[in-house]
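Okay, so here's the structure we're looking at.
With one protein chain withheld, the remaining protein chains of the complex are depicted in position.
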Amino acid sequence: MLHEFIPLFIMMLMATGLALSLLKLHQLFGPHRPNRIKVGVYESGMDPIGTARQRYSVKFYLVAMIFIIFDVEVVFLYPWAVSFQRFLEAGAGLGVLGVVTVFIIILAIGLVYDIKKGGLEFD
Amino acid sequence: MRDDAKNTETKTSEHRSHETLKFFFTPVEPPKPDQENPHAKATTRVPEVVAALREAFGKAILEQVVYAGEHLVYVEKERIVDVCRFLKEEQGFTYLVDLGGVDRFTEEDRFEVFYNLVNIDDRKRLRVKVRVDEADLHVPSVTGLYRAANWNERECYDMLGLIFDGHPDLRRMYMPEDFQYFPQRKEFPLLGIPGSLPLPPQTPEGGLTLDPFAAAHGSKPVKSYEEPDSDVEEAF
Partner (left out) sequence: MDLKEGYLTTTVDAVVNWARSNSLMPMPMGLACCAIEMMAFAGPKYDVARFGSEAMRFSPRQADLMIVAGWCSYKMAHAIRRVWDQMADPKWCIAMGACASTGGMHRCYGVVQGIDNFLPVDVYISGCPPRPEAVIHALMDIQEKIRNDYSIVQDYERGEVRGPVAPAAPEVLTADGGKLISPDVLYHQNDA
C-alpha cells in the first residue's frame, strides 16, 4: 500500500531540495556585503521603537483551539458520509446513524458550553 | 526620443518674429483705511465689541485700527489673557481661528503676536494684536483658554523665538530640537546657515554631511557596490 505514495514522497523531496539548494547556492555564490544598516531592523527609516514581540489578545488562541476540535470532528464525519451508502445496503444503516448522532451530540454539548462561556465572542 | 526621419532632418530656418508679450496692468489706488470696502462682510464690523472692550479694560487697550472694514485691537502684553477671557466668556468669541507672530524688524517693539477670534453664534470676527519688544520676549500664553493655541504658540516659538509663559509643552515644532536659530526672523538667510541642519552621510556608516550643497561642491555619493566594507557579519 505504501508504494502508492511514492510519487508524493518524490514531490516532497523535490520541493524541499529546491528550497534548500537555492539557499545554499546563495550562500556560496552570492555577493556578501553587509553593513550595519543593511542588516538592521526596518521601521520605515527610523530607529526602531519598542520590541517586535508584543502581547496580543487571547481571543485569537481560543478561536484557533475551537477550530481544531471541530475540524477534527469534520475529518471523522467525511469518511462516515462517504461510506454510509454501503452501510445502508448492508442493512445496518439505522445503527450506524445512531452511533454518529451520539458522537455529534457529545461535541454539540461541548459547543454549547463554549458559547455560554463566551468563547465565540470576538470583541 | 525615437530616431524618426522627422527628427534627423535639419531644421529649415523658419524664423517667427518674436512677439512681445503684452502686459496688462490696471493701476489701482491702494485702499485708504477709512474707505468703504465693498468686499468686507458684515462679520468684520464689530464696533460694539471694541466699545465693550474699552469699557472693561480702559488703558490696556492701546489702539484700535479699522482697515478695509476689519477691526483690529492692540492690547497690552500683560493683559492679553484677561482680554481673551473677557472676549471668550462675555462676548462669546469661543473660536480661536489663528495665532501667529510677525517680525516687523523695527527698533522698538520688534515682534507682534496676532490672535484671530470668531464668534460663531453672532457671526463676528475680531483681530487682537500684542506688541513684543526684542528685549523681553515673554508673552503670556492663552492655552488655558483656547486649547487650539497650543501648537500655534509652539510654531511661534520655533520660528521667531517668542517664549509663551504658561505653555504646557513649549518645544520646537518644525525644526529639529537642537536647531540653534529662529528661521522666520528677518535676518535668517533664505537658504539657511550652512552646517546648521546636517544631511545624511554619503556612505552607510559615515559621518553626517554638514554641507547642504555637497553635490554642487563636487561630492558624489558612493554607488552601492563601491561602498567601503563594514565589520558587520551576515547571519546567513
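Going by the order they are written in, the chains are A and B; count residues from 1 in each one.
Here, contacts are C-beta pairs under 8 Å (C-beta built on N, C-alpha and C of every residue); 3 or more make two chains touch, one makes a residue touch a chain.
Bear in mind the structure is a predicted one, so any value in this text is a computation, not a measurement.
**Student:** For the chain left off this view, which of A:L13, A:I37, A:V72 or A:L88 is in contact with it?
**Tutor:** Looking across A:L13, A:I37, A:V72 or A:L88, the contact with the absent chain belongs to A:I37.
**Student:** Determine which one of B:A148, B:I163 or B:L197 touches the chain that has been left out.
**Tutor:** B:L197
**Student:** On subunit B, where is the contact patch with the chain that was removed from view?
**Tutor:** 174-176, 181, 183, 186-204, 206-207, 209-215, 217-229
**Student:** Tell me, which residues in subunit A touch the chain that this view leaves out?
**Tutor:** Interface with the chain not displayed, on the subunit A side: 31, 33, 35, 37-38, 40, 42, 44-46.
Convention: only the chains that are shown with their structure count from here on.
**Student:** Compute the distance, rounded to whole Å, between the mean C-alpha positions of subunit A and subunit B.
**Tutor:** Centres of subunit A and subunit B (C-alpha means) sit 58 Å apart.
**Student:** In the complex formed with subunit A, which residues of subunit B make contact?
**Tutor:** For subunit B paired with subunit A, touching residues are 204-205, 225, 227, 229-230, 232-236.
**Student:** In their shared complex, at which residues does subunit A touch subunit B?
**Tutor:** These residues of subunit A touch subunit B: 23, 27, 32-39.
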